[in-house]
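What follows is a set of notes on a single structure, which appears directly below.
Incomplete set of chains, arranged as in the complex.
In this document, chain identifiers A and B correspond to the written order of the chains, with residue numbering beginning at 1 in each.
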Amino acid sequence: MALTGRKRSEKAGLPPGSLVYVGDTGQEATGIDIIDYTWDEIREETGVDAGDLPPYLEKESITWIDVTGLGDIAAIETIGEIFGLHPLVLEDVLNTEQRPKMEDYGETIAIILKWIGYQAGDTLVDEQISLVLGKNYVISFQERPLNVFEPVRTRIRGGAWRARRLGADYLAYALVDAVVDSYFAAMETFGEKIEAVDNALIEDPDADAIRAIQKVRRELLYLRRQIWPLREVVSSMERTESPLFADQTGVYLRDVYDHIVQVIEALETYRDMSAGMLDIYLSSTSNRMNEVMKVLTIIATIFIPLSFITGIFGMNFRFMPELAWEFGYYACLGLMAAVAIGMLAYFRKKKWI
Amino acid sequence: MALTGRKRSEKAGLPPGSLVYVGDTGQEATGIDIIDYTWDEIREETGVDAGDLPPYLEKESITWIDVTGLGDIAAIETIGEIFGLHPLVLEDVLNTEQRPKMEDYGETIAIILKWIGYQAGDTLVDEQISLVLGKNYVISFQERPLNVFEPVRTRIRGGAWRARRLGADYLAYALVDAVVDSYFAAMETFGEKIEAVDNALIEDPDADAIRAIQKVRRELLYLRRQIWPLREVVSSMERTESPLFADQTGVYLRDVYDHIVQVIEALETYRDMSAGMLDIYLSSTSNRMNEVMKVLTIIATIFIPLSFITGIFGMNFRFMPELAWEFGYYACLGLMAAVAIGMLAYFRKKKWI
């Protein structure tokens, strides 16, 4: 969970469009899978060579080119040449510190997304997913193989899928929808974590609690940074004048938009919860402090006067009539008991005990 | 009061338009009631079968189809087919974790609302109410039977009702208005709770108070999440270009809009109140602490010097002239009284007692 795009500065000074991988996943080997379908036919190929792609550009069928791993820059450059992509598109694909965005290049539309998930149950990671939408194809780029597009693949294979009638823009929508669906799982894990912190806070508000709250807050910041811009992306997909998006896809995009807004609202709710946590923590700490102080005060205020009395009768003056009195000792003990009881009554009246 | 749409993730991966019930009410049996009216006639039927609906679509009269309980997905699918609803409409109806929205599908307009109320006097619950407005009909879907539409039903039955002249859009307005009216009751109960917390805070600000404030705040968050989007919904109902909404309905929608704004303002006021509560709580706690500290300080600062004096004359030096002095003891007592009185005078000057 890198909060800031550190590695970006290594690229400073290079001309725009320079193809250099920037990211933290490591350069995975590049694999190309293809699904090519029309209303009544479907063909799948895996491990395709970038050079074999040109025929798909010509065909009327919808082609989904799924590129996994960004290690082979030459192959990605070849794809760029074949599909006539703008140099900045490939730069964005390889620079995985991009923020989500949609860019309209006329012939093609590029969409940058973030997949978000918990790794090893505890570390929040994101992987950049880039989509390029053309007239009859969609190219998807993933940093490393994720299962995020598996449901879409299954649905295309299943015969009666709407997408096979609706064009490449519907396919692009389906991929975006799959990514957004992954957020719900991440939000659930996050929700469990925030509730665990909340419970720990009630049971034992110790010094670690503030750290746990901080961690939750940073994850929130991170999630917000990844998810907020997506709203704008989907909104501009919906509003775009580009002929690549058919009117009938709009209602589906609005549906994705609603899902994103739902995720964002959950985020905002969590944010308010985490703010409330700090209040609870500070006030619990302050309550404990008060309790400690009260005990000290009660013990001290009861015994300090009593000790003073013992001090008086511990003095060595030669002429102290009380000392010689036969019942002096018992009278003294009685006096001390009376003082103690009086003090306790006072504390009870003050509601301290 | 689920703060986040947890169950939503179970649907992840399904194609859009998949009809699966998502919600926390449980799948209640589905009942269909119909009120069909024109200017001079009214007909009511209860327990209608979904298959018997097609004739109502043809008729010129205004038909209100009230569907209660979302358990019978087949029946709901039948309704969808008869009235030509978009697949996403039925998905939204069944997924009761939707946020309030209005969606214009051309032939029909779908409106998602939330009914809000207190269950068992203490738990805030919401139920999703979906409306579908067509040319001469309104279909309403409720998760479980609520009395929220009873006043509308009564008014339709009463002869001279405006709605019987004004078309299906006025009926839709009346249903939305009925839902908004339910918010006023919820706000009153909430208002009583927040005042109870406020009073408890003045009388006895203990450690539970912070929890109570937190609870009130979460309910506020929850209410805001449900009610804020409604403002936008009604606003877009008013501004829509759809021919389904006649111009003369606009003034009624603005009236509902004003009611929602009134509820939202009350919410914001409560929010400021709850923020103020925390201030009061923290400062009361801090005041109590100060009071405790003062008592400790007064007791300690008076008796510590006195005890020191007793200590001096308790020493066992062989040559201590005061000890042998006949009035030494009384002089010593006098000195201690003088010290104590001096201390008390100092505290009084400092306004501590």
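Everything below uses one rule, namely that a residue touches a chain if its C-beta (ideal position, glycine included) is under 8 Å from a C-beta of that chain, and two chains touch if they have at least 3 such contacts.
Here the structure is a predicted model, which is why all the values come from computation and not from measurement.
Q: Full complex copy number, with 2 in place?
A: Total copy number for the complex in this file: 5.
Criterion: only the chains that are shown with their structure count from here on.
Q: Distance-wise, how many Å sit between the C-alpha centres of subunit A and subunit B, to the nearest whole number?
A: Here subunit A and subunit B have centroids separated by 26 Å.
Q: Using the touch rule from the top, collect the residues of subunit B that touch subunit A in their complex.
A: Against subunit A, subunit B makes touches at 3-6, 8-9, 12-17, 86, 88, 97-99, 101, 103, 105, 207, 210-211, 214, 217-218, 221, 225, 278, 281-282, 285-286, 288-289, 291-293, 295-296, 299-300, 303-304, 306-307, 310-311, 313-316, 320, 322-324, 326-329, 332-333.
Q: Which residues of subunit A touch subunit B in the complex?
A: 150-151, 155, 161-162, 174, 177-178, 181-182, 184-185, 187-188, 191, 251-252, 254-255, 258, 261-262, 265-266, 269-270, 272-273, 276, 279-280, 283-284, 286-287, 289-290, 293-294, 296-297, 300-301, 304-305, 307-308, 311-312, 314-320, 350, 352
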